[in-house]
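Of the protein chains in this complex, all but one are displayed in their positions.
Chain IDs A and B follow the sequence of writing; residue 1 opens each chain.
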Amino acid sequence: MSSTLLKVSGLSMRFGGLLAVDGIDFEVAKDEVFAIIGPNGAGKTTVFNCVGGFYKPSSGVVEMDGQRISGLPSHMVARHGLVRTFQNVRLFKQLTVLENLLVAQHTQVENRLLPGLLKLPGYRRSEEQAQERAAQWLDFMGLREYANREAGNLAYGHQRRLEIARCMITKPRLLMLDEPAAGLNPQEKRDLQGLIDRLRREFGVAVLLIEHDMSLIMGISDRILVMEHGRAITTGSPEQVRSDERVIKAYLGEE
Amino acid sequence: MSDLIPQLTQQIFNGLSLGAIYALIAIGYTMVYGIIGMINFAHGEIYMIGAYVGLVTLTAIGTQTGLPLPLMVAAMLVVAMAVTGAYGYTLERVAYRPVRGSPRLVALISAIGMSIFLQNWMALGQGARDMAVPALFSGGINFDMGADGFGVTMPYSRIMIIVVTVVLMIGLTLFIKYSRMGRASRACSQDMHMANLLGIDTNKVISFTFVLGAMLAAVGGVLIAITIGKLNPFIGFIVGIKAFTAAVLGGIGSIPGAMLGGVLLGLAETFAAAYISSQYKDIVAFSLLVLILLFRPTGLLGKPEVEKV
Partner (left out) sequence: MSKHLKPAIIAAILAGVLIMPVFGLQLVRQGARTLLEPNLVMVLIAMAVVFVGQLCRDWLLLPFKAMRRGLPTLPAAPTGGNKLLIVLLVAAAVIWPFFSGRSSVDIATLVLIYVMLALGLNIVVGFAGLLDLGFVGFYAVGAYTYALLYQWAGFGFWEALPIAGAMAALFGFLLGFPVLRLRGDYLAIVTLGFGEIIRLLLINLNQYTNGPDGISGIPKPTVFGMEMQRRASEPGGQTFHEIMGWTFQNHHMVIYLYLMALVLALITLFVSTRLIRMPVGRAWEALREDEIACRSLGLNPTRIKLSAFTLGAMFAGFGGAFFAARQGLVNPESFTFIESALILAIVVLGGMGSQVGVILAAILLTVVPELAREFAEYRMLIFGLVMVLMMVWRPQGLLPMKRPHVELKK
């Protein structure tokens, strides 16, 4: 029990007459990579939004390390160590790459008014440290040369990496990636796989991801939840899932 | 106690006639918002222009010609509607269409600028001070209720407001439901992009929306001018905000909502003026606006929105 980081029980989400998510249960362990897959419209992103606090679930409970986070606003959920990326990359496009990483550290820096206005030593140290941490992540992601460029001007693959770096700089315990491989070429996808693995090993962060790219899913996931029409079809290891008849049927034609 | 019923009846009647005006103007706001997602800040000025055009028409005809009253009023309405329709069309082309793709603040400022421009445009043309409107209707229906002889007075002018408004509402509802343009409007307000792909000329629908809203506001303007007996170029501002409050109250984007909201606001304001204080009646409207937007921004007849992430 102590190794369970995220626990989702009976999650349901109703939009007017549409039941987008119906009774979903799953758990993510502390350094596990857990994937949610399913055909389009299965409700995967809705699950993400419920877990992340962007939607208030119609019913069900989400717990993080035993603490209930369902019903909390999204910024509070993030402060519990749960951050996410988005399907259409949501960078602060007019801010520089560096500034994107600085903003993400907002809760960790000296953000009171007086020390900042007077440039007190404590403030200056805090800013330096924030810059250093940002520089470290830029190096890790190989983005250092773009530090002062507008984030919106980066190549797409770099933007995705920056978004992940921005999440990681908040020192999360669970990283939620929403279709991180979309729009990437095969080499970039291989790099992504290596990156996720590295993040998990070096930073001990658990990963929850939604993806359509099967080779990525099979290569990186510890366990997979398959959804269709808002419901869970099955949960299991990659081998179990790929040979499950129901899964194959749901995906008829996809692979 | 015996005074209560006639008093209430009087207030309800007054509230309904006031609410009818708000409803007419609110429809304009709600239609425009429903279709392009923008608050037409200058809509109050359209109402004001309608009132002035009515007065000019009336002055041109002259009150002594012996024409039957309904005909004169009809003439005022027709001319006012035609002119404000033109204003509504031009307003959209000049101040809103060019900024359609821009961020919200840009469109809003353009609208505010237009509002200020139109107020001063009229002030330059017809003077900034109050203008008197000759009284066309005198008298009304009087009920004597209660032992003390406290009566309910229903001036003909106010009865006319309610009648005209009801007729227009029915007409509008039928039009939206059964006509081609009405269907196209509904399609556009639901999904503009899709409507475009289906071959609907969305620009024409948008122009039509502005024109129709303007015409209804003009009716409101003319009727108010006749009833109250005076006007000035700055009456659009406060009435505009109140009508917008009514639109939000009923559910922005919903025409029945605008009608309902208008009536409710008219009643609320009348009762507040009667039983709290007439000085604070404007505050009632503004406070109502703030409260609705805080607690139920989708209004009474609107659907709660979920933000798509």
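Heads up, the rule we're going with is that a residue touches a chain if its C-beta (ideal position, glycine included) is under 8 Å from a C-beta of that chain, and two chains touch if they have at least 3 such contacts.
Everything numeric in this text was worked out from a predicted model, so none of it was measured.
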*Which one, A:25, A:65 or A:99, makes contact with the chain that was left out?*
A:99
*Specify the residue from the set B:99, B:274 or B:300 that touches the hidden chain.*
B:99
*Which one touches the absent chain: B:12, B:75, B:109 or B:159?*
B:109
*In the full complex, which of B:4, B:67 or B:132 touches the chain missing from this view?*
B:132
*Residue-wise, where is chain A in contact with the chain that is not depicted?*
52-54, 73-75, 78-79, 83-84, 86, 90-96, 98-100, 102-104, 106-107, 109-111, 113, 116-117, 131, 134-135, 138, 144, 147-148, 166-167, 170
*Name every residue on chain B in touch with the hidden partner chain.*
38-39, 49, 52-53, 55-57, 59-60, 79, 82-83, 86-87, 89-90, 94-95, 98-99, 102-110, 112-122, 124-127, 131-132, 134, 237, 241, 244, 248, 279-280, 282-283, 286-287, 289-290, 293-294, 297, 309
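Quick note on the criterion: only the chains that are shown with their structure count from here on.
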*Interchain centroid distance [CA atoms averaged], chain A/chain B, Å*: 49
